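Beneath this line is the structure, given in structure tokens, with notes to follow.
Take a look at chain A:
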Amino acid sequence: MWWTLGLVLLIIKLTIVISVLFGFAAYMVLVERKLLGRFQIRYGPNRVGPFGLLQPLADGLKLIIKEDFVPRSADRLVFLTAPAVVAAVPLVIAAVIPFAADFTIGGTRIPMVITDLNIGMLFVLALASLAVYGVALGGWASNSKYSLLGAIRGSAQLISYELSMGLSLVPVVMIAGSFSLVDIVNAQARLPFILVQPVSFIIFLISAMAESNRIPFDLPESENELIGGFHTEYSGMRFGLFFVGEYVSMIVLGALTTVFFLGGWRGPLLPSLFWFLFKTMLIPLFFIWTRATLPRLRYDQLMHLGWKFLLPVALINIVVTGGVMLLMGW
Partner candidate 1 sequence: MPRLVIDDLEIEVPKGTKVIDAAERLGIMIPRFCYHEALGAVGACRMCAVKFIEGPLKGVQMSCMIDAQDGMVVSTTDQEAVDFRKRVIEWLMINHPHDCPVCDEGGQCLLQDETVSSGHGRRRYPGRKRTYRNQYLGPFIAHEMNRCIHCYRCSRYYQEFSGYRDLGPLQIGNRVYFGRFKEGRLESPFSGNLVDICPTGVYTDIPARFKVRRWDLQRAPSVCINCPLGCNTIGNSHYRAVMRVEARMNPYVNGYFLCDEGRFGFSYTNGGADHAQRPWNSRISGADVTVEAALAESASKIAEISAIYGPGAVVALGSTRNSLETQSMLSRLCRRKGWQGPVWFNDPAIYRKVRSGVERLDSGIAVSMREIEFADFVIVAGADLLNEAPMAAMAIRQASRKNATIIVVDPRPISLPFEFRHIPAAPAQIERCLGSLVKGSISKDELKGFDSSAKGFCKALPAKFEEKESGISISELSGQLMSAKRPVIVCGTGIVCESTPAFAADCAQLLRESGKKAGLFYILPGASSFSSALLSGPETKTFSEILPQIEEGLIKALIATESDPFWDFPDRERLDRALSMLDLLVVIDYLPTETVKRATVFHPSSTVFEMNSTFVNQEGRVQHAERVHVGGVPIWGAHPPRIIRNFVPGGDHQPAWELLWKISAETSMLESVLTLGELIAAEIPVFEAVGHSKYPITEGRIIPENSEGSFVKPKASPAKGQTAKGFNLLLTDTIFASREPSAYADTLASVFPEATLFMHSGDANGAGLSEGDMVSVELELGAIQLKLSVSQRMARGFLFLPRQRGIHWQKMKEFSAWIAPERIRKI
Partner candidate 2 sequence: MAQIKSVLRDLLDDVLGLADSYAVTLKHLFRKPITEQYPEYKRLFAERTRGRIILTRDPHGEERCVACYLCSAVCPTDCISIEGAERKDGRRYPLWFRINFARCIYCGLCEEACPTLAIQLTPDFEFSKYGVLDFIYEKEDLLVDHQGKNAEYDYYRHAGVSVEGDKGEHINEKPPVDVKSNLP
């Protein structure tokens, strides 16, 4: 009966992770709007429920009951599936993220990760590249020039920044000596990698922002010039999926940052789950703060930053790390 128990556990873990992610994503929207409001000396949403707490519910309800509109000239099948891709990818990534210290019931050690893949990091990187399909296909299938332009920008941007993101993680792997995210967390028992690899951390953070299409890297959407970019033609819950996908991926990126650089679930005194969630939330909050602070980059600036700054710095960082490791004989 070992596998039944495993299955049950898996389902429980899955349910918890997914609902927590969605819940967080929904409230992340509220938090973002509230914070943005305050950053701009406004209140933010405060009409639905006390302090606007029911706003996410109202938003969701609105999105669900809105007309699901498909443009006549759109490629129907692709148009309908693209949002699902965007929403699903970060969920799948979440599967390899260890979110707390292992847990023991009756002698059975239950790992607090849905699945501990020994090539977890490669899995994460591979899936992260998949997300661009949602954007590209959604934009293309809409058969609208704004959407197509958004999609093209999205693809170019994701491909550019994936590179530096991957490279920024190489030193982490080098030091941890493993691709497994669990191992990486364990390798930070003494020192979180943010202290060992600050340059990597910054590159990763910037790339993560770009990967999640957040300001200042929201060129694929850029309301001012492309109306809504790749999701211009979407409405109702399909638009909602794009939206949720963005927030889930923000949280997942937060979790990944935590795992790679902030020591994962490790922390003093308080339970490991708390530490994990706390650290995870810091990153989206930082994203929001950035949104309130920085304007959108121009396309050439975006490319310049990615290819001429982040990429060389990441490469140098790898060489330096390698050199140091060689010297120190790690």
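Picked so that all candidates are chains of the complex that A comes from, given by their letters.
Going forward, a contact is a pair of C-beta atoms (placed from the backbone, for glycine too) under 8 Å apart; a residue touches a chain by one contact, two chains touch by 3 or more; residues count from 1.
The shown structure was predicted, so the numbers you read here are calculated from the model rather than taken from an experiment.
In summary, of the candidates 1 or 2 that share the complex with chain A, the touching one is 2. Those residues of chain A whose C-beta lies close enough to touch candidate 2 in the complex are 35, 37-43, 289-290, 292-294.
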